[in-house]
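Quick notes on the structure that follows.
Every protein chain of the complex appears in place save one, which is left out.
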Amino acid sequence: MKRRRIVTALVLAWSMLLGGVAVAGELEDFLRGAAAAEFSGQQVVVTFTDGETAAGFYEVTQSGGFTMLEADSGMAMMGEGRVSSADGGGEGHLRVADWSAWRLSDRYSLGSVDRTIRLGRPASLVTIFEDGLLRTRMAFDNETGAPMLSEVYDGSGALFRIAMVTGFSAEVVTSRMGDTGNLDEYTMLMPAPMFRLPESAGGYWRADTYQGPDLSLHAFYTDGLFSFSVFELDSRAKAGPLEDGAEVEIDDRRYRRVIDPGGVWIFWRAPDNSYLLVGDLPPDHLDEVLPDLPHPGRPNVFKRIWRGLFG
Amino acid sequence: MADEIPTWEEVARRHGRRIYNFAYRLCGNPDDAADLAQEVLIRVQRGLTSYRPGSFEGWLWRITRNAFLDQVRYRKRRATSPLPDDDRLGHAIAPSPDEVLASVRLGEDVQAALLKLPYDFREAVVLCDVVGLTYDEIAEAVDIPVGTVRSRIHRGRKLLKEMLG
Partner (left out) sequence: MSHPGELLSAFLDGELVAGERRQVMSHLAECAECRAELADLDAARSAVRSLPMLDPPLELSAFEVPVAPRPAVGLTWARAGAAAAAAVVAVAVGLAAFGSDPATPAVDLGSVIDQHAARVSVDPGLTSVRLVSVVNQP
């Protein structure tokens, strides 16, 4: 079901000739506008990877800097460094104490901005290139700035994820949003000192590191468009369903992978720790990121014993 | 931490508990399990000279398993201990007072059901679910094909479920 898309330098050159290349700040403005937009509606998100398809259908409400998502499986709301989630297993409230400023990687450039119509409303269709490769196509509602459509392509030009607003209202019923005011309910994630995870990986930079209330270590990486978190876990930590995830080989190393409609989960055991990565990055980015993180492997205990015993 | 070289004693300390639990779940008897753990640690130390690169887990648990079977054969001659290779299903083994004590709070029904499993199935289930080995490691430890590991674990679990209801 993958739609193949041939992207050549010619396409880029063509769009540049048409004067589609905008100043860098324009792309940032679209993204900021989408995050701040006030709207409600329904959304479909589908991710295709290696023949696996994950799809989800949601009610989405965005208002006052907060986004709320509701699905059959539960609900979640986030904004201003806070997240609240609830599902059959209970609810959680977390917030980050501090964070570094957002910026967009200079590997992204705005390809073209075209007029289009989404759900009967005037919208701007924006292409985003990454080093000459079509990475993303997005449609933003002109009136509200809401993200009506986003398509993400992988390194081979195949559609990897599509998120589409299928029902839209510029009216927001704010009473649907839960109370976001009481900060006491939130567990605080404190900034953590630097630890062994690298400062950058596959073109992403380590923006922040946190320490959860239970001393878990968490590094947040972003390139401004996509992001992922890496958690450093006990070497024998049980990762539940992730342990039964698909075995994938990247750079001759093996990882466990689970796909959900909005992102990817990767789990692996390294000699000293286990690691869990979760984020919305495309698969070819993942191929670049993982080799820069601690590698999977079992410690060669025998060698260490041998050295201990016999020098 | 990655650069620290553990001493043999450290490795032995860290293994003692898993080996003991392996033996305990197989024979259900704390004394035999303790004897076995000691014996295995001695053998592992001796065996290091003959170790060939490969799966350390497979190697370690092969030694553990062989030590266990040797111990069982020895006790069989002395006839003081239940035989793990008794394949009759439903053959109830009278629990020793120690066993009763130890299992009061410890899933005694599961332990009892384990002891009723044919030895081959019990061993595969314990290596998988108590020791935490992969199928490949179990295949190496027991010296059987991976397909047989798969089959033994599956049949073991089905029998356990029948017994536990």
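A and B label the chains in the order they appear, each numbered from 1.
In this section, a residue touches a chain if its C-beta (ideal position, glycine included) is under 8 Å from a C-beta of that chain, and two chains touch if they have at least 3 such contacts.
These numbers come from a predicted model, not from an experiment.
K.L.:
Among the options B:I63, B:L115 or B:I153, which residue touches the chain absent from this view?
P.N.:
Considering all chains, including the one not shown, the answer is B:I153.
K.L.:
Name every residue on subunit A in touch with the hidden partner chain.
P.N.:
Residue positions of subunit A that touch the missing chain: 28, 31-32, 34-36, 43, 45, 54, 56, 58, 60, 62, 67, 69-71, 73-83, 85, 87, 89-90, 92, 94-96, 99, 102, 138, 147, 150, 161, 163, 189, 195, 207-208, 210, 212, 214-218, 220, 222, 224-225, 227-229, 231-247, 256, 258, 260-263, 265, 269-273, 276, 278-280, 298-299, 301.
K.L.:
Residue by residue, what part of subunit B touches the chain that was omitted?
P.N.:
So the residues of subunit B touching the missing chain come out as 1, 4, 6, 12-18, 20-21, 24-25, 30-31, 33-34, 37-38, 41, 56-57, 60, 102, 105-107, 110-111, 114, 125-126, 128-135, 137, 150-151, 153-158, 160-161, 164.
Note that in this section only the chains that are shown with their structure count from here on.
K.L.:
How many angstrom between the C-alpha centroids of subunit B and subunit A?
P.N.:
Going by mean C-alpha positions, subunit A sits 44 Å from subunit B.
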